[in-house]
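Following this message is one structure expressed as structure tokens.
Let's turn to chain A:
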Amino acid sequence: MSARLSDIPVKIENSGNGTVGGGLIAILREISEMLERLSRYDDTAAIDLRTLPFSPADYQRLREFLGSGEVEITLKVDGTSRVRETGYAGVWWVEHRNPDNELLAELLEITNIPEIIVTSSDEITRSASQLRERLALHSAGGNTP
Partner candidate 1 sequence: MTTAIREQTVGEVLSANGVSRRTFIKFCVSTASFLALAPGMGQVIAKQLLKTKRPSVIYLSFQECTGCLESLTRSYTPSVENMIFNMISLDYDDTLMAAAGKQSEEARDAAIKENYGKYLVVVDGAVPLGNGGVYNTQGGKSAVQILRDTAKGAAAIVCVGTCSSYGGLPYANPNPTGAVPVSDIITDKPLINVPGCPPIPAVITSTLVQYVTLGVPALDAHHRPLAFYGNTIHDRCYRRPYFDVGKFAKTFDDEGARNGWCLYELGCKGPTTYNACATVKWNEGTSFPIESGHPCLGCSEPSFWDRNGSFYAPLAAGLIGSLAPAGEAAGVGAAVGIGAAALSRLRSRARTQSRAAEKTASKED
Partner candidate 2 sequence: MSAQSVNTTTAGRVRAMPADLQGDLSNRARVERAMQSFALEYGSLTAFRLESCIHCGICADACHYYIATEDPQYTPILKVEPFKQAYKRESGPYAVFFKLFGLKRRVSADELENWQHLLYDSCNMCGRCSLICPMGINISELIEQTRHAMFDAGLAPAELYAKAKHQQHSGQPEASKEPYRDMLLAIGRQYKVEIPMDKDQAEVMLCVPRTDIEHYPKSVAALARVMQHLGVSCTFRSDGLVAENYGYYAGGREWQRKISMRLINEALACHAKTLIVPECGHAYTALRWEAAELYGKPLPFRVRHVTEYLAGQLQTGRLKLRKAGNGAVTFHDPCQLVRKGGVMDAPRQLMQALGLDLHELENNKAFSFCCGGGGGVLDIQRAAPLRYRAMESKLREVDDSGAQTFLTSCSDCRATFDDAKAHFNWEQTPHSLLELVADNLG
């Protein structure tokens, strides 16, 4: 069994002392402003979580602070993607992984519904015609689907 990072005895000092991890507050403020804009002007926005200089502890705190909401969607799209509503409606925690389950991107989207979930009209048209063709094929062949 290979060693994991968490097996190495490194202490992570908790950021609860107020001085370390002050960036967390800044992010929360930013989210709050983005939510405000979403509700007033319908402006969507996103925060790329990977560009933030967060310690693992900060990260955990952000996750705990935002909590979880009612929706949790798992997409099977060239690997797994998970879209979870946080405790604050309109704030979505989006995670993209590749087929090897390695994290590709992690974002906070401030929107009604994340773009990736929406079905495009092209695809609806395509699936409608596909379904029609298949039904036609079946009625022609007389088989039940």
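Throughout what follows, contacts are C-beta pairs under 8 Å (C-beta built on N, C-alpha and C of every residue); 3 or more make two chains touch, one makes a residue touch a chain; residues count from 1.
Keep in mind how these were chosen: all candidates are chains of the complex that A comes from, given by their letters.
None of the values given here were measured: they were computed from a predicted structure.
Asks: Pick the one that touches chain A in this complex: which of 1 or 2 is it?
Replies: 1
Asks: Can you tell me which positions in chain A touch candidate 1 when the two form their complex?
Replies: 5, 9-13, 19-22, 45-48, 50-55, 58, 75, 77-78, 81, 96, 98, 100, 102-107, 109, 115-116, 120, 122-123
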